[in-house]
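Only one protein chain is missing; all other protein chains are in place.
Order as written gives the chain letters A, B and C; numbering starts at 1 within each chain.
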Amino acid sequence: MEEVKDKIVSIEKPELIAPPEWKPVIVGILCNWCSYAGSDLTGTSRTQYPPNIRIIRVPCSSRVDPWFIIKALQTTADGVLISGCHPGDCHYISGNYYARRRFLVTKELLKMVGFHEHRVQFSWVSAAEGAKFAQVVKKVTEDVVKLGPLHLYKKENFSK
Amino acid sequence: MSFSTFVTDKDGLQKLYEAIISKHETYAPVEKFGKYDYKKVSSLKECDPDSPIAMTMSVKPLFFPRASKIMKYEATSAGTSIHETGQDQLSGPRVILGVKHCDARGLQVLEAVNKWDYIDSDFLNRRANTVIFSKRCDKADTQCFCTSLDYDLENLDALDVAVVSGPGGKVYLQARTEKGENFLKENLGKESAAGSQQALDEMKKQYEAFAASFRLKMDYKDVNEKMSKRFDSTAYEEATRNCVSCNTCAFICPTCHCFKISDEKIKDTGVRYKSYDSCNNVYFTLEAGGHNPRPAKYRRWRQRSMHKFVYYKERFGVNLCVGCGHCAISCPVNISIFEVVNHVAAAPMEV
Amino acid sequence: MARVGVFVCFCGANIADFVDVPTVVEEAKKIREVKFAVDYKYMCSDPGQQMIRDAIVQYRLTSIVVAACSPRMHEKTFRKALSDAGMNPYLLEVANIREHSSWVHQKDKKAATDKAGDLVRMAVAKSIANEQLHEISVPVTKRALVIGGGIAGIQAALDIADARIPVTLVERSPSIGGRMAQLDETFPTLDCSQCILTPKMVDVASHPFIELIPYSEVIELDGYVGNYKAKIRKKASYVNFKSCTGCGACWQKCPVKVPNEYNMGIDTRKAIYTPFPQAVPNKPVIDAKHCTMLLKGKCGICAKFCEKGAIDFKMTDEVIEREIGAVVVATGYDLWDATPYEEYGVGRYKDIINSLEFERMVSANGPTGGLPVRPSDGKVPKTVVFIKCVGSRDKAKGIEFCSKICCMYTAKHAILLHHKVHDSRAYIFYMDIRAAGKGYEEFVNRAQVETGAVYLRGRVSKIYQKGEKLMVRGEDGQLGQEVEVEADLVVLATAIIPDKENPALARLLGISYDKYGYLSEAHPKLRPVETAKAGIFLAGCTQAPKDIPETVAQASACAAKVCGLFAGDTIKKDPMVSTVNKDFCSGCQNCVKVCPYQAIVTEDIPLGHGAKEMRTVAKINEGVCQGCGSCVAICRSMAINLAGFTDPQIINEIVAI
Partner (left out) sequence: MDYSKQIQDIAAKLFAEGKIDVFVGYRMNGFDDNQVPVVINDPKEVPALVFTEKSVFNLSNYLKADHTRNKRVGLVVKGCDSRSLNLLLTESQVKRDNLYIIGIACEGVVDEKGQKMQNCIECIVPDAVVYDEMLGSPRGKKDYIVNADIAGLAVKGLVERREYFEEIFDNCIRCNACRHSCPLCYCAKCCIDQETATIYNGSNTASSAFHALMTWSLHLAGRCVDCRNCEKACPSHLPRIFCINRTRR
């Protein structure tokens, strides 16, 4: 048995350089009624975007518990994108307002403990904004590529 | 069998420590956020082997880590394969400086349970390959009561080398085990001389002065006997009413050894961990059916006190509590197990 | 252990051209829980669905993953296939490898294939945590409650009742009829308001499926769609309606005079009164605030003259309960109090009146017998100034919105004035003329041409008294100069605002309202009749300013919605709703605060098994819950979970990537 030495190796430290074969993993959590429909529209209109995002469907952006974000960063993700309906357009009346407040807090906290703000991004994409969704994904992917891989605790333990 | 005693001075001790650190894998108390924890060191400057007992964490995690990987596995449709967790980084030959006597005793006490039905070879290996340098305290801390317990602190053989300060800046090094004797002989430089009868006398004097400095003293036999007869005493409830069940006492205790097993899995790969648990946690005894035999705080305290002072003694012949006082120091509301057991022992018998 | 079946679709060339489907299948087969994986050209086709059904039986699968198009497209199709095979349909997960992979990564087949593999792996991980869910069916009480007996409430009640559904119509005042009953003639056809309204009022009273409860208020509404329980307080009328014949002897003899609300306080009524001659029901009530018998214990004249002995001074308020399935809210509007317009001298000068007062004066059954008069001296005015947008479209003074109907009724007033006082002239100060509607523009033109009404585009800056006359100083925007009109009477087209009790009513019903007090519809375009709370609908000016045709249309729409809701014996509901684990609930009630549907209430449960002491925990009404998950994320104790999107499901997805 070895003692657990989970040391955070942070990419926010400039000396770490991404290995050439590295591809970022971005977790996208989208609300069912606007952003997920928007991402479907992106597909239907064949707008191309980088293939690094993995999309998770939730009914409303207010369903997103901040610890999903923490969990994702801690386990599999290099970046997280949360997207919901535009403020005022929530299918569930006011869900995205709660979500917006919650994300502000989460983002501030993550920034405080030393994560780059581009690691976790939020956007509002409506069901009609297929092209916007592609742009958002492109931007998030580019931002995360610039930041490089996020080695947080788990990855070295679990790599095969 | 008697072992050698050497005499040197503070400079000599410093040089010895430096020599050890340069030659051997060495662990010593390192200060972080005002608290000393045992970490691997590469120079004497990083650490302080004379760290005050109240500010020093137990050495136990070097033998029984707070979290250790038991195994790593991969589960696919082809079956589950178990992987080695790699080299045990704590099992190699190493030296630990600045261990307190009580702390070392804790390791010795824990040997019993680790040798019991399941033999924890990791723990025993780590013990066998470690040379412990222990400095005898010059003065007791407010919460110390190591001299009141069932072991001979003066001639404790749980450690390998005892470091005792003498008058006039003298420092005595006394081997307490064969391992210590050999180690000292190998590593001691010319600045040390073999100790004489005078050295032993002075060490005795130091011990007497030390033993006289205790605030807390109790009659161990009496307490042990009375506690075993006062299981149903209401005194537990009275003494622990202000406990906040924060679990700190168990996590910093040098002899607590309860643990939990947990799996963490990503994709197909999982790791199984063994990590500390605490009997003060409400969920410690929660059974799968929903029944909890120890839902109330005083019951958990009773379990803790009885385990430390009665059960372990009954089973293995040694008292589990070593009287280090760490729990009382770290406790946010300063509950001392000393006070609790004495309160219970002093309580009238239940009819 | 879970046994998952994975079915990967080619979608013809749609997926297969850009994703290497066999590789995805091979990857899926490596997952421990996957016991069966296969690809097919069109999974949604009959043979494709048959493959799923067969595999469920053959491999004893416990959950199914279909990797195909978006779940928004075919989730229902595959769920059906599952239930056809005897499996719970909610054990299905769809991996969206078409919209999210093959169509958007057409240039990089390897990346698209990798991504499709990951999406399948995520879906498998999620499906392992899927639970069997069962459609919630909620029984329906087939009775509708209509709140408000104006034209909206009347229309809705009649339409619902005509479908042979019982209706309870609750009206606050002693008679139904509402604002429309106060109007003289209606634009743009100038047909008599009373003439078209009273037959409907009589219909309501005589309809076998309508229970009319006048002079009463809804004080409590519990429950959820299909299963509401309403408490209605019948205010004490002190008149036994059963024995009263409506002869009128009582109010003729009553000595107490009270300003008459129906005539906007221009004349008086008695303390025992029927609001207006055509009132339905045509039974008097005693106004307890003014009756000397009730106040001082002396008088009782009405009782003496009532041949039927219907007067009962000991009557008290009565609370009745009705079990209902749906609610139509039609509480109507009120006129905004123009007092903030100090420069107009509102309140100082008697000869400034509002449109409803004018409406009452020109009304044939009005206090002046149909002739407009000056309140100060009773003379018939020759020059009347109408000022539009008093309060409306004026952010600083009153209200930002347009009251919508003022342009039209002011034109109507100009015509009516001309009809009643032939030598009069109307001056109308306006900001814009908004006459969008069938025959509306023509109507405004008619007012201008036929009556010679002078339309002045501009705001009035000041009104002051000069002798008997009121001097109205304003701006003629078209000439670009100041004008002053010497007026006998000034009529203000004040903004219309929702009933002042709307916010209280909204809180009572658990629906939302805007800053003005208008009740909010569920969607401004696509669900203008529904509220966010299922089973509660809006009709008329309670939602926004409307004219009569629009109000009637919305009321009929409400009726259609209610009939639709009551078409079956039960209402089927998606089972993806929140549930509370009471053991973990700490009772902080944050969920109660965030729930947009008021679906969460609290209940007291024993502290422990058999304990006498109680603690409070949250309780979710699954009939009301719409499954947004706000409560799940706010719950610090993680005591709430949303079926179909539980924490384990989502975390499984995250760590499976």
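What we mean here is this: contacts are C-beta pairs under 8 Å (C-beta built on N, C-alpha and C of every residue); 3 or more make two chains touch, one makes a residue touch a chain.
Keep in mind it's a predicted model, so treat the numbers as computed, not measured.
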item: Omitted chain's touching partners, listed by label; value: A, B, C
item: Of B:R241, B:H291 or B:R315, the one touching the omitted chain in the full complex; value: B:R241
item: Of A:R54, A:K71, A:H91 or A:K132, the residue in touch with the unshown chain; value: A:K71
item: Which residue of C:T274, C:T331, C:T531 or C:N590 touches the chain not shown here; value: C:N590
item: Hidden partner interface residues of chain A, rising order; value: 4, 6-8, 10, 12-14, 66-67, 70-71, 74-75, 104-106, 108-109, 111-116, 152-154
item: Residues in chain B touching the chain absent from view; value: 32-35, 37, 57, 66-67, 142-143, 215, 241-242, 244-248, 250-252, 260, 262-265, 273, 275-276, 278, 283, 295-297, 330, 332-335, 339
item: Touch residues of chain C, complete complex, unshown partner; value: 583-590, 607, 613, 616, 636-639, 647-648, 651, 655
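The definition used in the following text is that only the chains that are shown with their structure count from here on.
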item: Distance from the mean Cα position of chain C to that of chain A, given in whole angstrom; value: 38
item: Centroid distance [mean C-alpha coordinates] between chain B and chain A, Å; value: 45
item: Multi-partner residues of chain B (each touching 2 or more other chains); value: 266-267
item: Shared interface positions of chain A, touching two or more other chains; value: 75-76
item: Interface residues, chain C side, partner chain B - complex; value: 29-35, 121, 655-657
item: Touch list for chain B against partner chain C, complex; value: 75-78, 80, 265-268
item: Chain A-facing residues of chain C, complex; value: 70-73, 96, 98-101, 103-108, 111-112, 114-115, 118-119, 122, 512, 532, 576, 594, 596-597, 626-630, 632-634, 642, 645, 647, 650-651, 653-657
